[in-house]
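Have a look at the structure below, then the notes.
Missing here is one protein chain; the remaining ones are kept as they sit in the complex.
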Amino acid sequence: MTAFLEVEELSKSFGSEPVLDRLSFFVRPKDTLSILGRSGSGKTTLLKVIAGLLSADCGRIRLSGQDLQDRPPQQRRTVYLTQETLLFPHLDVEENVAFGLRLRRRPEKEIWVVVQTLLESLELADHRRKMPQQLSGGQRQRVAFGRALAVKPALLLLDEPFSSLDAETRASMQQLFQRIAREQGMTALFVTHSLKEALLMGDAIALLHGGRLKTYASEREFIEDPQSGVGAEVSFWRSIEGAQE
Amino acid sequence: MKRAERHRAPATTLVALFAVLPIVYLALLSVTRTGAPPRVLPAEWRLDAWRFLLSGRGEMLRSLWVSLALSAAVALSSAPLGFVAARYVAFHRHRRLLLFFAYMPFVLSPVILGTCMLFFYIRAGLSGSLAGVFLAQTVFTFGFSIVFFLSFWNREKLDLEDLVATLGGTRPQFYRLVLLPISRDALRTGMFQIFLLSWFQYGLTILIGEGGVRTLPVLVYAHVAEANPLFAAAAGMLLVLPPLALLAMTRRPPLGSL
Partner (left out) sequence: MSSTAKARGGRVGLAVFLAIAVFPASGGLLYALLYSLGGVGLLSRGWTLQAWIRVLTGSEFWRSLLFSSTVAAEVVLISVALGLSLALSLGERLQRTLGTLLHVPLTVPNVVAAFLTFQLLAGAGLMSRVAVRVGAIPDTARFPSLVQEPWGIGIVLAHVLLATPFLVLLFAALARSERVSAFVELASTLGANHTQTLRRVVLPLLLRQALPSLVLLFIAILGSYDIPLLLGVQSPQMLSVLVVRKNGIYDLAQKPEAYSVAILYSVFTLLLLLRVIPLQGRRREAS
């Protein structure tokens, strides 16, 4: 299968500090690539460079065969979602979701249909008139998600989207994301620092460390790599099990 | 905290009195004539000043219009300019240095800085004119304006800008659909505070206006100098009433000048 997103030799430094160091990887269409990395590993920088919010020092980014690096963020068809959900404080739920379509001056009827469908599917239909301040963390994240999906982006960039949610909400958001990604055939980069989430959400997995990205051919390979930390985690749970016996 | 409770009732009354007494006193002075000492209570009611004002003769009414127009113009120019400049200062690498320059025209005494700049106003033919006073007050309030709007420009505003870009919005669309709606309250408050700074300004107006631009504060002092407390108090009431009316309407007023 051909690659949908291709990144080649991407580098970015702040001052003398290299954050991304000749980084290359690809994502297949309709796949989600989980990128595991600690805080400060350059995860956010990578996503911002792909979204066009930061410019790379060198390297190429291609999305379905087209070069992205000289395009402004408006023309990249990528949407970037962060941990701190940023909702427009002056717009209600419905208008937040509709925002991207209003920018494109879509006909009122089309906006209505798209937004209502999304609100239903994100279980937000009862909250459509609420203002952002009135929503819980999980609801806010779903609105941001709906706002991104409304413009039918080619690529979704998720920057630790669920990490400020409590465990239960987080689990239900993970399921929701997987369902919608499947339904809509989304291609996505999912950045997280949680091992479990990386394994759960990704069709493929990569590890960002020291500015380099290591991609794994299979889950097995990822689990067996000592750098991924899976081994340590497994032996921790084993030791607890052993102590109880 | 029992002890504090007991102190509260008289303290509350005292503070309430303290807060409104100056204006009550001013209002009384504008409608009464003081008798010869040591008479404490006013000698008689005198409505001359107010009657004169309402008749439209004399300059009090004209001063009111001059003051209103001047302060409105200063607020309408200084607030948007400060709003734009504050964005530049807020995200600059040398934020502190720029902040120093922003504070400069605001913290230096307006009459001292005005004295230093007087030469330029004279050379430009602006001294003694309303335009000159407008310019001088705009420069003086601009520093305040920047400092005021600095807290508006935080990380979140930049992130919103990025967000609109990735959703496909252009820069003008960002301004119109997001920035304007979310900054409306801050702009309104800033404008009101700048209006007050200009509304209350005496020294700079008399200096650059060379006494020819007769705003209400200038008129108050002119009447004080003529030993005419009745008219000074009436002009003073005209100065106090607009902000007071706004206070009564909003109940959550922006702080005035220091």
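By letter and in written order, the chains are A and B; residue numbering begins at 1 in each of them.
The rule is short, and it goes like this: contacts are C-beta pairs under 8 Å (C-beta built on N, C-alpha and C of every residue); 3 or more make two chains touch, one makes a residue touch a chain.
Not measured: the values here are computed from a predicted model.
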Selected residue (touches chain absent from view) among B:143, B:168 or B:209: B:143
Contacts of subunit B with the absent chain, listed as residue ranges: 3-4, 7-8, 11-12, 15-16, 18-20, 22-23, 25-26, 29, 37-40, 81, 84-85, 87-89, 96, 98-105, 107-113, 115-120, 138-139, 142-143, 146, 151, 165, 171, 199-200, 202-203, 207, 217, 220-221, 224, 229, 232-233, 236, 239-240, 243-244, 247, 251, 253, 255-258
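Note that in this section only the chains that are shown with their structure count from here on.
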Separation of subunit A from subunit B, taking each centre as the mean of its C-alpha atoms, in whole Å: 49
Footprint of subunit B on subunit A - complex, ascending: 51-53, 72-80, 82, 86, 88-90, 99-100, 102-104, 147-148, 151
Subunit A-touching residues of subunit B, taken from the complex the two chains share: 156, 159-160, 162-170, 173, 177-178, 181-182
